[in-house]
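Before I ask anything, here is the structure I am working with.
Every protein chain of the complex appears in place save one, which is left out.
Showing subunit A:
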(Lines give C-alpha, C1' and ligand atoms only; values in the text may rest on other atoms or scores of the structure.)
Protein backbone atom coordinates (compact mmCIF):
# COMPACT_ATOMS: atom_id res chain seq x y z
CA UNK A 1 0.00 0.00 0.00
CA UNK A 2 1.74 3.08 -1.19
CA UNK A 3 5.29 3.90 -0.24
CA UNK A 4 6.60 2.44 2.97
CA UNK A 5 7.43 5.00 5.62
CA UNK A 6 7.31 7.96 3.26
CA UNK A 7 5.06 10.02 5.52
CA UNK A 8 7.47 9.79 8.38
CA UNK A 9 10.45 10.35 6.14
CA UNK A 10 8.89 13.57 4.86
CA UNK A 11 7.82 14.69 8.32
CA UNK A 12 11.44 14.31 9.46
CA UNK A 13 13.24 15.61 6.40
CA UNK A 14 10.84 17.92 4.61
CA UNK A 15 8.44 19.28 7.25
CA UNK A 16 7.81 22.39 5.19
CA UNK A 17 6.41 20.35 2.33
CA UNK A 18 3.39 19.32 4.39
CA UNK A 19 0.75 21.65 5.71
CA UNK A 20 -2.32 21.09 7.81
CA UNK A 21 -5.37 22.66 6.22
CA UNK A 22 -8.94 22.99 7.28
CA UNK A 23 -11.41 20.85 5.37
CA UNK A 24 -13.52 23.97 4.80
CA UNK A 25 -10.73 25.86 3.11
CA UNK A 26 -11.03 23.76 -0.06
CA UNK A 27 -14.31 25.39 -1.10
CA UNK A 28 -14.59 25.95 -4.81
CA UNK A 29 -11.68 23.59 -5.55
CA UNK A 30 -11.88 20.74 -8.00
CA UNK A 31 -10.52 17.63 -6.34
CA UNK A 32 -9.67 14.27 -7.93
CA UNK A 33 -10.57 11.49 -5.52
CA UNK A 34 -9.07 8.01 -5.70
CA UNK A 35 -12.40 6.16 -5.62
CA UNK A 36 -11.16 2.62 -5.07
CA UNK A 37 -9.30 3.64 -1.96
CA UNK A 38 -12.38 5.41 -0.61
CA UNK A 39 -14.67 2.46 -1.30
CA UNK A 40 -12.30 0.19 0.55
CA UNK A 41 -12.38 2.55 3.53
CA UNK A 42 -16.17 2.69 3.46
CA UNK A 43 -16.46 -1.09 3.44
CA UNK A 44 -14.27 -1.26 6.52
CA UNK A 45 -15.70 1.65 8.41
CA UNK A 46 -19.30 2.32 7.50
CA UNK A 47 -21.85 0.37 9.50
CA UNK A 48 -19.66 -2.68 10.00
CA UNK A 49 -19.39 -4.43 13.35
CA UNK A 50 -17.54 -7.70 13.21
CA UNK A 51 -18.95 -9.73 10.35
CA UNK A 52 -22.18 -7.73 10.31
CA UNK A 53 -22.39 -5.15 7.55
CA UNK A 54 -25.00 -2.84 6.14
CA UNK A 55 -27.00 -4.73 3.56
CA UNK A 56 -30.17 -4.32 1.53
CA UNK A 57 -33.04 -6.79 1.53
CA UNK A 58 -31.32 -9.03 -0.95
CA UNK A 59 -28.38 -9.29 1.42
CA UNK A 60 -25.93 -7.31 -0.71
CA UNK A 61 -23.56 -5.00 1.10
CA UNK A 62 -24.48 -1.31 0.92
CA UNK A 63 -21.78 0.20 3.14
CA UNK A 64 -19.96 1.56 0.14
CA UNK A 65 -23.08 3.31 -1.14
CA UNK A 66 -23.86 4.77 2.25
CA UNK A 67 -20.29 5.99 2.63
CA UNK A 68 -19.99 7.34 -0.89
CA UNK A 69 -23.34 9.12 -0.62
CA UNK A 70 -22.77 10.90 2.69
CA UNK A 71 -19.09 11.66 2.16
CA UNK A 72 -19.68 13.08 -1.30
CA UNK A 73 -22.48 15.28 0.01
CA UNK A 74 -20.08 16.51 2.67
CA UNK A 75 -17.63 17.55 -0.03
CA UNK A 76 -20.35 19.22 -2.09
CA UNK A 77 -21.73 21.07 0.92
CA UNK A 78 -18.28 22.46 1.64
CA UNK A 79 -18.33 23.83 -1.91
CA UNK A 80 -15.83 21.35 -3.32
CA UNK A 81 -16.14 19.80 -6.74
CA UNK A 82 -15.06 16.21 -6.53
CA UNK A 83 -14.29 14.02 -9.51
CA UNK A 84 -13.93 10.32 -8.76
CA UNK A 85 -11.31 8.24 -10.50
CA UNK A 86 -11.69 4.45 -10.61
CA UNK A 87 -8.94 1.89 -11.03
CA UNK A 88 -8.61 0.13 -14.36
CA UNK A 89 -6.39 -2.88 -15.07
CA UNK A 90 -3.55 -3.19 -12.57
CA UNK A 91 -0.10 -3.19 -14.17
CA UNK A 92 1.56 -6.60 -14.39
CA UNK A 93 4.11 -5.74 -11.77
CA UNK A 94 1.42 -5.03 -9.22
CA UNK A 95 -0.11 -8.45 -9.72
CA UNK A 96 2.52 -9.94 -7.47
CA UNK A 97 1.62 -7.54 -4.72
CA UNK A 98 -2.06 -8.17 -5.33
CA UNK A 99 -1.55 -11.94 -5.20
CA UNK A 100 0.11 -11.43 -1.83
CA UNK A 101 -2.91 -9.48 -0.66
CA UNK A 102 -5.25 -12.21 -1.88
CA UNK A 103 -3.41 -14.88 -0.01
CA UNK A 104 -3.39 -12.72 3.10
CA UNK A 105 -7.11 -12.30 2.69
CA UNK A 106 -7.55 -16.05 2.37
CA UNK A 107 -5.61 -16.55 5.55
CA UNK A 108 -7.74 -13.95 7.25
CA UNK A 109 -10.92 -15.65 6.04
CA UNK A 110 -9.78 -18.91 7.58
CA UNK A 111 -8.76 -17.22 10.81
CA UNK A 112 -12.08 -15.44 10.85
CA UNK A 113 -13.96 -18.70 10.61
CA UNK A 114 -12.06 -20.05 13.61
CA UNK A 115 -12.67 -16.85 15.52
CA UNK A 116 -16.38 -17.00 14.79
CA UNK A 117 -16.47 -20.59 16.01
CA UNK A 118 -14.70 -19.62 19.18
CA UNK A 119 -16.78 -16.50 19.52
CA UNK A 120 -13.71 -14.35 20.10
CA UNK A 121 -14.98 -10.82 19.46
CA UNK A 122 -11.65 -9.08 19.22
CA UNK A 123 -10.36 -11.60 16.73
CA UNK A 124 -13.57 -11.41 14.73
CA UNK A 125 -13.18 -7.66 14.50
CA UNK A 126 -9.55 -7.96 13.52
CA UNK A 127 -9.96 -10.55 10.82
CA UNK A 128 -13.22 -9.37 9.35
CA UNK A 129 -11.46 -6.08 8.61
CA UNK A 130 -8.83 -7.99 6.71
CA UNK A 131 -11.29 -9.96 4.65
CA UNK A 132 -12.80 -6.82 3.17
CA UNK A 133 -12.49 -6.80 -0.57
CA UNK A 134 -13.63 -4.28 -3.15
CA UNK A 135 -15.43 -6.11 -5.96
CA UNK A 136 -16.29 -5.01 -9.43
CA UNK A 137 -19.92 -4.76 -8.35
CA UNK A 138 -19.03 -2.31 -5.57
CA UNK A 139 -17.26 -0.15 -8.12
CA UNK A 140 -20.15 -0.29 -10.56
CA UNK A 141 -22.65 0.58 -7.80
CA UNK A 142 -20.64 3.61 -6.81
CA UNK A 143 -20.23 4.81 -10.38
CA UNK A 144 -23.97 4.61 -10.88
CA UNK A 145 -24.61 6.47 -7.62
CA UNK A 146 -22.16 9.24 -8.49
CA UNK A 147 -23.58 9.73 -11.96
CA UNK A 148 -27.04 10.06 -10.46
CA UNK A 149 -25.68 12.64 -8.02
CA UNK A 150 -24.30 14.65 -10.92
CA UNK A 151 -20.67 14.08 -9.96
CA UNK A 152 -18.19 13.28 -12.75
CA UNK A 153 -16.55 9.87 -12.86
CA UNK A 154 -13.38 8.94 -14.71
CA UNK A 155 -12.28 5.40 -15.40
CA UNK A 156 -8.52 5.16 -15.41
CA UNK A 157 -6.92 2.86 -17.94
CA UNK A 158 -4.65 1.59 -15.21
CA UNK A 159 -3.94 2.95 -11.74
CA UNK A 160 -6.36 5.51 -10.31
CA UNK A 161 -3.60 7.38 -8.48
CA UNK A 162 -1.67 7.84 -11.67
CA UNK A 163 -4.74 9.18 -13.45
CA UNK A 164 -5.47 11.54 -10.53
CA UNK A 165 -1.91 12.83 -10.70
CA UNK A 166 -2.25 13.37 -14.44
CA UNK A 167 -5.45 15.38 -13.92
CA UNK A 168 -3.69 17.54 -11.38
CA UNK A 169 -0.62 18.00 -13.58
CA UNK A 170 -2.89 19.02 -16.43
CA UNK A 171 -4.46 21.62 -14.15
CA UNK A 172 -7.86 19.97 -14.52
CA UNK A 173 -8.11 19.71 -10.74
CA UNK A 174 -6.58 21.56 -7.80
CA UNK A 175 -5.42 18.49 -5.89
CA UNK A 176 -5.54 14.74 -5.49
CA UNK A 177 -7.28 13.21 -2.50
CA UNK A 178 -6.05 9.78 -1.52
CA UNK A 179 -4.48 8.02 1.42
CA UNK A 180 -1.89 6.39 -0.77
CA UNK A 181 1.45 8.16 -0.75
CA UNK A 182 2.32 6.98 -4.25
CA UNK A 183 0.24 9.87 -5.52
CA UNK A 184 3.37 11.91 -4.84
CA UNK A 185 5.56 9.41 -6.63
CA UNK A 186 3.27 9.74 -9.63
CA UNK A 187 4.05 13.43 -9.40
CA UNK A 188 0.71 14.85 -8.27
CA UNK A 189 1.56 18.53 -7.73
CA UNK A 190 -0.76 18.74 -4.73
CA UNK A 191 -1.77 15.73 -2.69
CA UNK A 192 -4.38 15.79 0.08
CA UNK A 193 -4.62 13.24 2.82
CA UNK A 194 -7.53 12.71 5.20
CA UNK A 195 -9.91 14.70 3.01
CA UNK A 196 -12.23 11.73 2.85
CA UNK A 197 -12.05 10.93 6.56
CA UNK A 198 -15.36 11.16 8.40
CA UNK A 199 -15.99 14.55 9.97
CA UNK A 200 -16.39 12.85 13.34
CA UNK A 201 -12.68 12.01 13.30
CA UNK A 202 -11.80 15.72 13.25
CA UNK A 203 -8.50 15.15 11.48
CA UNK A 204 -7.26 18.16 9.54
CA UNK A 205 -6.43 17.66 5.89
CA UNK A 206 -2.72 17.19 5.27
CA UNK A 207 -1.57 18.89 2.12
CA UNK A 208 1.67 17.88 0.39
CA UNK A 209 3.24 19.82 -2.43
CA UNK A 210 5.59 17.85 -4.61
CA UNK A 211 7.59 20.91 -5.62
CA UNK A 212 8.31 21.66 -1.98
CA UNK A 213 9.04 18.00 -1.23
CA UNK A 214 11.72 18.02 -3.92
CA UNK A 215 13.08 21.35 -2.80
CA UNK A 216 13.27 20.32 0.83
CA UNK A 217 14.79 16.93 0.13
CA UNK A 218 16.97 18.51 -2.51
CA UNK A 219 16.23 15.80 -5.02
CA UNK A 220 15.09 15.81 -8.61
CA UNK A 221 11.80 14.11 -9.47
CA UNK A 222 13.68 11.15 -10.91
CA UNK A 223 15.69 10.80 -7.73
CA UNK A 224 12.51 11.05 -5.67
CA UNK A 225 10.98 8.19 -7.65
CA UNK A 226 14.11 6.13 -7.05
CA UNK A 227 13.89 6.98 -3.38
CA UNK A 228 10.30 5.74 -3.26
CA UNK A 229 11.23 2.49 -4.99
CA UNK A 230 14.02 1.96 -2.47
CA UNK A 231 11.61 2.65 0.40
CA UNK A 232 9.31 -0.03 -0.91
CA UNK A 233 6.41 0.39 -3.33
CA UNK A 234 3.61 -1.74 -4.72
CA UNK A 235 5.56 -2.75 -7.79
CA UNK A 236 8.60 -4.46 -6.42
CA UNK A 237 10.17 -5.65 -3.21
CA UNK A 238 12.50 -3.42 -1.33
CA UNK A 239 16.01 -4.30 -0.33
CA UNK A 240 16.03 -5.83 3.09
CA UNK A 241 17.62 -3.58 5.64
CA UNK A 242 17.05 -0.38 3.71
CA UNK A 243 14.36 1.81 5.15
CA UNK A 244 13.37 5.38 4.44
CA UNK A 245 16.30 7.11 6.14
CA UNK A 246 18.92 4.86 4.58
CA UNK A 247 17.27 5.12 1.20
CA UNK A 248 17.34 8.91 1.38
CA UNK A 249 20.95 8.89 2.41
CA UNK A 250 21.89 6.52 -0.40
CA UNK A 251 20.04 8.50 -3.05
CA UNK A 252 21.55 11.76 -1.87
CA UNK A 253 24.94 10.15 -1.94
CA UNK A 254 24.74 8.27 -5.22
CA UNK A 255 21.98 9.94 -7.16
CA UNK A 256 20.27 6.94 -8.68
CA UNK A 257 19.43 3.33 -7.95
CA UNK A 258 22.04 2.19 -10.47
CA UNK A 259 24.79 4.01 -8.60
CA UNK A 260 23.43 2.90 -5.26
CA UNK A 261 23.57 -0.72 -6.37
CA UNK A 262 27.13 -0.31 -7.58
CA UNK A 263 28.26 1.04 -4.28
CA UNK A 264 26.14 -1.08 -2.00
CA UNK A 265 27.97 -3.47 0.25
CA UNK A 266 27.08 -6.90 -1.03
CA UNK A 267 27.71 -8.43 2.36
CA UNK A 268 25.36 -6.22 4.26
CA UNK A 269 22.47 -6.00 1.88
CA UNK A 270 20.83 -8.60 -0.23
CA UNK A 271 19.41 -7.24 -3.46
CA UNK A 272 16.70 -9.54 -4.87
CA UNK A 273 18.02 -11.26 -7.95
CA UNK A 274 15.17 -10.33 -10.18
CA UNK A 275 14.58 -6.81 -9.00
CA UNK A 276 12.46 -4.98 -11.55
CA UNK A 277 13.23 -1.47 -10.33
CA UNK A 278 13.60 -0.16 -13.86
CA UNK A 279 10.14 -1.32 -14.75
CA UNK A 280 8.76 0.16 -11.51
CA UNK A 281 10.45 3.43 -12.32
CA UNK A 282 8.88 3.41 -15.76
CA UNK A 283 5.44 2.82 -14.25
CA UNK A 284 5.85 5.84 -11.99
CA UNK A 285 7.37 8.08 -14.61
CA UNK A 286 5.24 7.18 -17.53
CA UNK A 287 2.09 5.47 -16.28
CA UNK A 288 -0.76 4.58 -18.54
CA UNK A 289 -3.24 7.46 -18.23
CA UNK A 290 -5.74 9.29 -20.37
CA UNK A 291 -4.48 12.77 -21.07
CA UNK A 292 -7.49 13.98 -23.00
CA UNK A 293 -10.31 13.69 -20.51
CA UNK A 294 -13.71 15.03 -21.40
CA UNK A 295 -14.60 18.32 -19.75
CA UNK A 296 -15.52 17.79 -16.11
CA UNK A 297 -19.12 18.75 -15.45
CA UNK A 298 -21.09 18.87 -12.24
CA UNK A 299 -24.79 18.59 -12.98
CA UNK A 300 -27.94 18.75 -10.83
CA UNK A 301 -28.82 15.45 -9.09
CA UNK A 302 -31.32 13.07 -10.69
CA UNK A 303 -33.85 12.86 -7.88
CA UNK A 304 -36.01 10.13 -9.36
CA UNK A 305 -33.03 8.03 -10.29
CA UNK A 306 -31.50 8.38 -6.82
CA UNK A 307 -34.74 7.43 -5.07
CA UNK A 308 -35.11 4.41 -7.35
CA UNK A 309 -31.57 3.27 -6.87
CA UNK A 310 -31.09 3.95 -3.18
CA UNK A 311 -34.56 3.50 -1.73
CA UNK A 312 -36.17 0.87 -3.97
CA UNK A 313 -33.12 -1.19 -4.87
CA UNK A 314 -30.97 -0.77 -1.81
CA UNK A 315 -33.38 -0.20 1.03
CA UNK A 316 -32.29 3.31 2.08
CA UNK A 317 -34.71 5.39 4.13
CA UNK A 318 -36.83 7.46 1.75
CA UNK A 319 -36.98 10.64 3.81
CA UNK A 320 -33.26 10.65 4.39
CA UNK A 321 -32.49 10.31 0.73
CA UNK A 322 -34.89 13.12 -0.20
CA UNK A 323 -33.36 15.37 2.44
CA UNK A 324 -29.89 14.57 1.22
CA UNK A 325 -30.86 15.41 -2.36
CA UNK A 326 -32.14 18.75 -1.09
CA UNK A 327 -28.73 19.31 0.48
CA UNK A 328 -27.01 18.68 -2.84
CA UNK A 329 -29.35 21.19 -4.50
CA UNK A 330 -28.74 23.97 -2.00
CA UNK A 331 -25.01 23.33 -2.11
CA UNK A 332 -25.14 23.75 -5.89
CA UNK A 333 -27.15 26.94 -5.71
CA UNK A 334 -24.81 28.63 -3.29
CA UNK A 335 -22.68 31.32 -4.80
CA UNK A 336 -19.13 30.30 -4.21
CA UNK A 337 -16.64 32.32 -2.28
CA UNK A 338 -13.82 33.98 -4.20
CA UNK A 339 -10.20 33.92 -3.12
CA UNK A 340 -7.81 36.83 -2.76
CA UNK A 341 -5.22 35.15 -4.96
CA UNK A 342 -7.48 35.62 -7.93
CA UNK A 343 -7.21 39.38 -7.41
CA UNK A 344 -3.80 39.99 -5.89
CA UNK A 345 -0.54 38.37 -6.86
CA UNK A 346 2.17 37.29 -4.45
CA UNK A 347 5.23 39.51 -4.14
CA UNK A 348 8.50 39.04 -2.35
CA UNK A 349 8.69 40.42 1.13
CA UNK A 350 11.79 42.49 1.75
CA UNK A 351 11.99 41.81 5.46
CA UNK A 352 14.28 39.30 7.01
CA UNK A 353 13.46 37.45 10.17
CA UNK A 354 14.95 38.83 13.36
CA UNK A 355 16.61 35.52 13.91
CA UNK A 356 18.15 34.54 10.64
CA UNK A 357 17.21 30.99 10.39
CA UNK A 358 18.78 28.10 8.74
CA UNK A 359 21.69 26.04 9.70
CA UNK A 360 20.68 23.56 7.04
CA UNK A 361 22.01 23.35 3.57
CA UNK A 362 20.51 26.09 1.56
CA UNK A 363 22.47 28.27 -0.65
CA UNK A 364 22.80 29.04 -4.22
CA UNK A 365 22.89 26.81 -7.16
CA UNK A 366 25.40 27.13 -9.94
CA UNK A 367 24.31 25.66 -13.18
CA UNK A 368 26.86 24.49 -15.67
CA UNK A 369 29.97 25.30 -13.85
CA UNK A 370 32.79 26.28 -16.07
CA UNK A 371 36.25 25.27 -15.15
CA UNK A 372 39.80 25.99 -16.00
CA UNK A 373 40.58 24.01 -19.07
CA UNK A 374 44.06 23.29 -17.91
CA UNK A 375 43.31 21.90 -14.55
CA UNK A 376 40.67 19.33 -14.98
CA UNK A 377 39.42 16.54 -17.09
CA UNK A 378 35.79 17.24 -16.50
CA UNK A 379 33.15 17.46 -19.14
CA UNK A 380 32.25 20.92 -20.33
CA UNK A 381 28.80 21.11 -18.87
CA UNK A 382 29.54 19.81 -15.48
CA UNK A 383 26.81 20.92 -13.16
CA UNK A 384 27.78 21.48 -9.62
CA UNK A 385 25.68 22.60 -6.77
CA UNK A 386 27.28 24.20 -3.84
CA UNK A 387 25.57 24.70 -0.59
CA UNK A 388 27.24 26.56 2.11
CA UNK A 389 25.59 27.48 5.29
CA UNK A 390 26.92 28.73 8.47
CA UNK A 391 25.69 29.11 11.94
CA UNK A 392 27.53 32.15 13.06
CA UNK A 393 25.01 34.24 14.82
CA UNK A 394 26.35 37.08 12.74
CA UNK A 395 24.52 36.05 9.68
CA UNK A 396 25.75 34.80 6.41
CA UNK A 397 28.23 37.08 4.83
CA UNK A 398 28.68 35.51 1.47
CA UNK A 399 26.76 35.50 -1.71
CA UNK A 400 27.27 35.31 -5.43
CA UNK A 401 30.94 36.14 -5.06
CA UNK A 402 31.56 32.68 -3.81
CA UNK A 403 29.78 31.31 -6.77
CA UNK A 404 32.03 33.16 -9.14
CA UNK A 405 35.18 32.02 -7.49
CA UNK A 406 33.87 28.54 -7.45
CA UNK A 407 33.69 28.70 -11.18
CA UNK A 408 37.43 28.80 -11.32
CA UNK A 409 38.05 25.92 -9.03
CA UNK A 410 40.68 23.51 -10.06
CA UNK A 411 38.94 20.18 -10.19
CA UNK A 412 40.70 16.91 -10.35
CA UNK A 413 39.45 13.84 -12.02
CA UNK A 414 35.95 13.49 -10.80
CA UNK A 415 36.36 9.81 -10.15
CA UNK A 416 38.50 10.74 -7.23
CA UNK A 417 35.80 12.86 -5.74
CA UNK A 418 38.38 15.22 -4.71
CA UNK A 419 37.74 18.84 -5.02
CA UNK A 420 38.70 22.17 -3.71
CA UNK A 421 36.44 24.79 -2.48
CA UNK A 422 37.61 28.29 -2.21
CA UNK A 423 36.35 30.27 0.63
CA UNK A 424 37.63 33.61 1.57
CA UNK A 425 36.83 35.90 4.35
CA UNK A 426 33.36 34.81 5.21
CA UNK A 427 33.55 36.60 8.50
CA UNK A 428 32.73 33.54 10.46
CA UNK A 429 34.39 31.01 12.62
CA UNK A 430 32.46 28.05 11.43
CA UNK A 431 31.36 27.14 7.99
CA UNK A 432 29.39 24.11 7.14
CA UNK A 433 30.36 23.06 3.73
CA UNK A 434 28.29 20.82 1.61
CA UNK A 435 28.83 20.37 -2.01
CA UNK A 436 27.50 18.26 -4.75
CA UNK A 437 28.32 17.17 -8.20
CA UNK A 438 26.02 16.19 -10.96
CA UNK A 439 23.16 17.01 -8.70
CA UNK A 440 24.36 14.48 -6.18
CA UNK A 441 24.79 15.81 -2.75
CA UNK A 442 28.10 14.97 -1.26
CA UNK A 443 28.61 15.65 2.33
CA UNK A 444 32.14 16.22 3.24
CA UNK A 445 34.21 16.38 6.22
CA UNK A 446 36.54 19.17 5.52
CA UNK A 447 40.00 19.82 6.66
CA UNK A 448 41.50 23.00 5.53
CA UNK A 449 44.87 23.38 4.08
CA UNK A 450 46.53 26.65 3.68
CA UNK A 451 47.18 27.15 0.05
CA UNK A 452 49.76 29.55 -1.24
CA UNK A 453 47.00 32.07 -1.68
CA UNK A 454 45.90 31.45 1.83
CA UNK A 455 42.31 30.98 0.97
CA UNK A 456 41.79 27.50 -0.22
CA UNK A 457 40.13 24.85 1.73
CA UNK A 458 40.57 21.36 0.55
CA UNK A 459 37.65 19.18 1.23
CA UNK A 460 37.82 15.49 0.90
CA UNK A 461 34.56 13.66 1.12
CA UNK A 462 34.57 10.79 3.50
CA UNK A 463 32.09 8.01 3.62
CA UNK A 464 29.99 6.84 5.29
CA UNK A 465 28.38 10.16 5.76
CA UNK A 466 26.86 9.80 9.20
CA UNK A 467 28.46 12.93 10.54
CA UNK A 468 27.38 14.59 7.40
CA UNK A 469 27.99 18.25 7.85
CA UNK A 470 31.52 19.33 7.55
CA UNK A 471 32.98 21.86 9.83
CA UNK A 472 35.58 24.05 8.37
CA UNK A 473 36.99 25.80 11.29
CA UNK A 474 38.63 29.14 11.15
CA UNK A 475 38.50 29.99 7.53
CA UNK A 476 41.50 32.19 6.98
CA UNK A 477 40.78 35.77 6.21
CA UNK A 478 42.25 36.79 2.91
CA UNK A 479 42.13 39.19 0.08
CA UNK A 480 39.66 38.48 -2.64
CA UNK A 481 40.77 36.01 -5.17
CA UNK A 482 41.49 37.65 -8.47
CA UNK A 483 39.12 35.25 -10.07
CA UNK A 484 36.41 36.49 -7.82
CA UNK A 485 35.85 39.69 -9.71
CA UNK A 486 35.40 38.07 -13.05
CA UNK A 487 31.84 37.74 -14.11
CA UNK A 488 30.66 34.89 -16.18
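Definition applied: a residue touches a chain if its C-beta (ideal position, glycine included) is under 8 Å from a C-beta of that chain, and two chains touch if they have at least 3 such contacts; residues count from 1.
By our rule, contacts and distances are computed from a predicted model.
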{"item": "Chain left out of the displayed complex - its UniProt protein name, from \"Ras-related protein Rab-36\", \"DNA sliding clamp PCNA\", \"Urease accessory protein-like protein UreD\" or \"V-type proton ATPase subunit a\"", "value": "\"DNA sliding clamp PCNA\""}
{"item": "Of A:273, A:292, A:319 or A:352, the residue in touch with the unshown chain", "value": "A:352"}
{"item": "Hidden partner interface residues of subunit A, rising order", "value": "16, 21-22, 24-25, 27-28, 30, 332-357, 393-395"}
